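Can you keep this structure in mind? I'll have questions shortly.
The complex is shown incomplete by one protein chain, all other protein chains being positioned as in the whole.
And now, subunit A:
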Amino acid sequence: MFSIERWQEVFDTISKNKLRTFLTSISVIFGIFILVVLLGVGEGMKNGIEKQFQSDAENKISVYTGVTTVGYKGLNPGRYIQLKNEDFDYTMSANAGNFESASSMYRIWSGLITYGEESGSYRVEGVMSDYQALESASMVSGRFINLTDQKQYEKYVVIGQKVADDLFDEKDPIGEYIKLSKINFKVIGVFSDPGGEREESRVYIPLSTSQKVFGAGNDIRSMAFTIPKRTNFDDALRESEMIVNDLTNQLKTKYKVSPEDTSAISVNSSLESAKQFYDLMDVIKVFFWGVGIATLLAGIVGVSNIMLIIVKERTKEIGIRKALGAKPMSIVAMVLHESIFVTAISGFVGLILALVLLENLGPLIDSEFISNPEVSFNVAITTLIILIIAGALAGFFPAYRGAIIKPIDALRDE
């Protein structure tokens, strides 16, 4: 169907009708340009929102406590539920093997830190070694708190990049001592966190040390766990929901909290928030594809119209060809070939233009909501395939008209 002859004819007619071809192309170029830019922006929005989610491990389950709001089993409301080390140990043994990483946390409220002349107020948390994974923090230098530090009640501190910048300027903080509520702690590491400055203005000390030094006994503020990643999001979600339910039941039973009480013990899964996010993303995606396809459709209708005019203009020629033995199929092929070729080439131009725009403008855009708009290779390929189909679609009506016109009528056309 697409022989060399046909290509030659397509090039012949296109080069004979440059202006017409150009005008045809514009609408397709525009359509595909809009589609790809929209998809890029959609991807950017996804990146933007995803970034906010990536501040912590994505499969994290956290346990917080508060004050009971409902009376239960003879106990009055208004009781504060204080988690203890035993709760963590119990949870760990009750869910053996379910968790990938786990840590409890104790929060020190007076977070004044000084180094020489410099000082600042930061969030101070006593944590276990797994806390790094739970926060998806990565070490800039030095190391995180480990099991030995924990066992030996070391006065070590790991500080966020922001804290390091504030207190140490250009100086290497590792090995330096900072004062935390007048007690000296040795800096053993600096971390960065995808959560940005907010999460990088924290400091971490061993949980055991925090409880001992700040007189907390066995108290902990919260617990956090991650479950192993699953390739299937729905599986992961189901698994996390199950664990969330188990944890809630276990703790509520232990502390005699009413099943209806939602604030005394709250167990949250980041996957559930992620689900909401992915659902939202799907809606946005559908919307952008919709708008893009609609624009493209307008382009297709434009091409179809122009192809129809082309076929009408070429009615006489079609008549001549038929008189010389052109079969209806060869007329269809001729029209479709030109239509697909023009659509594909101009779509390609639109795609390139959109990619150039996103490539150059994309990295400059980095707000809360849009970050690095881009188009994946797959999307680019998909749009090209859509274009071929679009070209065929646009050519269909004109081709059909050309095919069915009677040679005698076509020849009479002036």
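To be clear about the criterion, contacts are C-beta pairs under 8 Å (C-beta built on N, C-alpha and C of every residue); 3 or more make two chains touch, one makes a residue touch a chain; residues count from 1.
Quick note on the criterion: contacts and distances are computed from a predicted model.
**Q** Given the options "Sarcosine oxidase subunit alpha", "Glycerol-3-phosphate dehydrogenase", "Putative ABC transport system ATP-binding protein" or "Chemotaxis protein CheW", say which is the protein name UniProt records for the missing chain.
**A** "Putative ABC transport system ATP-binding protein"
**Q** Which listed residue (A:320, A:344 or A:357) would be found touching the missing chain in the intact complex?
**A** A:320
**Q** Among A:5, A:86 or A:279, single out the residue that touches the unshown chain.
**A** A:5
**Q** Since one chain has been left out of the picture, which residues of subunit A touch it in the full complex?
**A** Contacting residues on subunit A, toward the hidden partner: 4-5, 12-13, 16, 316-317, 319-330, 403, 406-408, 411.
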